[in-house]
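In this view, the complex is presented without one of its protein chains, the others remaining in place.
Up next, subunit A:
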Amino acid sequence: MKAYDFKKVLQICLHEWQRVFVTGSGRLTLLTFFGVWVLIFHYPVRTAVELISVSGDAGIIRSMLGDIGFRQLLQWPVAELSVFWFAAMLLLPLTCISLCCDQFASDRQRGTVKFYLLRCRRSEFLIGRFLGYASFFTLLMLSLVIITLVYAWVREPSSLSSGIRQGSDTFIFLTIWMVPFIALANFLNVLLPSGKKVILVTILLYLLLPTLDYLAASKLQINLQTTLALPGLGVFSTMGDTGPSLDQLTRPLLQTVSYLFLSSLIFKLRSLG
């Protein structure tokens, strides 16, 4: 058996970076992503920060938000990072699935994947593609956190030192929190013929699995817990006292490993017609 070749994995990963930074469609995607986030920073985030930190009614608003479960979030030292974290948790999962939905589904349909598989193992190809998307998304997370810190520094220059600690925690948390979404998309790419179907099936999974759990629990008194397979659930329990709680990251890591294992296994067994 030929040894696993990490160099090939790296080459496939780097080629995906080229897709983003060199091809026209990749650059357009990147431009749209940052354009939307600049708007989010400029309006919702800045307005929210002013409301909870600067305005005359800040105390009342903080008290109201605390009552509905955001007390810890309001204690975080840099308000911009708190609001960014909240916005990211709402917006990034769908963004992540949208950007990573077609990791190789269309390549499979087009037959392009066969050109790769004449030269590398199926798992090398699959992991290479996953790492390409995961590393690209990590870079996006880093950029967003840096932009948030710049916004915070412009408003309050003294916030930079405390912001760096909170910012690095936020970056690590968001990156690991988002990776299972990419792994889930990778897994669905093995099964489905297009990125569009990957998005639709992901949405369906988020509708069907909780319903299944509910029905099993209420009608059959069985605790199925199928929602454990869904990335991103239970996000509000991850709010620590001074930033996102990094000890809550075991579950997303396990989900990532499980999806990648399943992807490799099924892709290895599947015929490429």
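Note that in this section contacts are C-beta pairs under 8 Å (C-beta built on N, C-alpha and C of every residue); 3 or more make two chains touch, one makes a residue touch a chain; residues count from 1.
The definition used in the following text is that contacts and distances are computed from a predicted model.
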Just by its UniProt name, which of "Ion-translocating oxidoreductase complex subunit B", "ABC transporter ATP-binding protein", "Glutamyl-tRNA(Gln) amidotransferase subunit A" or "PDGLE domain-containing protein" is the chain not shown in this complex?
"ABC transporter ATP-binding protein"
Touching the absent chain when the full complex is considered, from A:94, A:117, A:224 or A:249:
A:117
Can you name the residues of subunit A that touch the chain not displayed here?
1-2, 5, 7-8, 11-12, 15, 18-19, 22-23, 25-26, 107, 110-112, 114-121, 271-273
